[in-house]
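A single protein chain has been omitted; all remaining protein chains appear in their positions.
Up next is chain A:
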Amino acid sequence: MRDILVVENVVKNYGDYRALNNVSINVAKGSIFGLLGPNGAGKTTLIRIINQITMPDEGLVTLDGQPLKPDHIKDIGYLPEERGLYKSMKVGEQALYLAQLKGLSKSEARQRLKYWFDKFEIGDWWDKKIQELSKGMAQKIQFIVTVLHQPKLLIFDEPFSGFDPINANLIKDEILKLRDEGASVIFSTHRMESVEELCDDIALIHKSNKVLEGKLIDIKRQYKNNEYEIGLITDNEAEVTQNLKDNFELTKATFKSLNNELQFNIKIDDKTSANQLIKHLTSKGELTHFVEVIPSVNDIFIQTVQNH
């Protein structure tokens, strides 16, 4: 599968400050790509370069195999983190205007808007001014405007902020649907649970450098440290605990359970297999809970940022 977007060794300076230092990423076609990083890491600068809002000082960006050119703006849909629409302009007029700026003809834009307005059941907003709408309502309009011209590449910066859980789900489903229909998505957020849920690949930018990139599942494998969450029923809790402490690295854990059991995390070394651990545990009591601890994106994020 070819990449829709390739960013190669991009450097961007603002005066003496280096906002991006040799950053490269590859976004695969039809995937959702999580762009992560602490505040001020350089994510927005990178997104602006992809949108041709600013030009890189060095490096190359190619979209669908071609170096970025002005015509590409109609292939990209961008939902910035800081949302905004003309407050005193009517919803319909504004949506038509923004769609035309993206190269749609007026009639085409009107047709597609009708489809989306019907879908979101907001047809009666057409003649309202933005300032009459609530924040969430305006966000919906902005989402529609972002995807209306059916871009190959969608860039969402914190797309769920400002939405209630129902509408956030609605938007999430739409994003997945767009992905299934062939669009590629760059997804930038601080909400790690949505990264877990949506992203196929992630990249982490920290202090202007890319510090991590790859398939989410590969990265998780890389970060797993043979830790298991265990529940064990035994008559002799003190002795068993002591025994396990002697043999393994043991930490306390709590999880929901129906039983009144010993709960802890056990970390085993590379030489020990999960099966051996189970054998050992079953010899001590009744094993009620055995789960491999998969590092969350949250843990990976914090760990990576702290290590740099």
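Keep this in mind: a contact is a pair of C-beta atoms (placed from the backbone, for glycine too) under 8 Å apart; a residue touches a chain by one contact, two chains touch by 3 or more; residues count from 1.
One rule holds in what follows: contacts and distances are computed from a predicted model.
Could you tell me which of "Cytochrome C", "ABC transporter permease", "Oxidoreductase" or "Response regulator" is the UniProt name of the chain missing from the displayed complex?
UniProt lists the chain left out of the view as "ABC transporter permease".
Any idea which of A:Val10, A:Leu85 or A:Met192 touches the chain not displayed?
Going through A:Val10, A:Leu85 or A:Met192 one by one, A:Leu85 is the residue touching the chain not shown.
Given the contact definition stated above, which residue among A:Ile53, A:Ile217, A:Ala274 or A:Ile294 touches the chain not shown here?
Reading the full complex, the residue touching the unseen chain is A:Ile53.
Can you work out which residue in A:Val7, A:Val61 or A:Ile76 touches the chain that's missing from view?
Of the listed residues, the one touching the omitted chain is A:Ile76.
Using the touch definition from the top, which of A:Lys102, A:Arg179 or A:His289 touches the missing chain?
A:Lys102
Which parts of chain A face the unshown chain closely enough to count as touching?
For chain A, the residues touching the absent chain are 14-15, 48, 51-54, 70, 73, 76, 78, 80, 82-87, 89, 97-98, 100-102, 142, 145.
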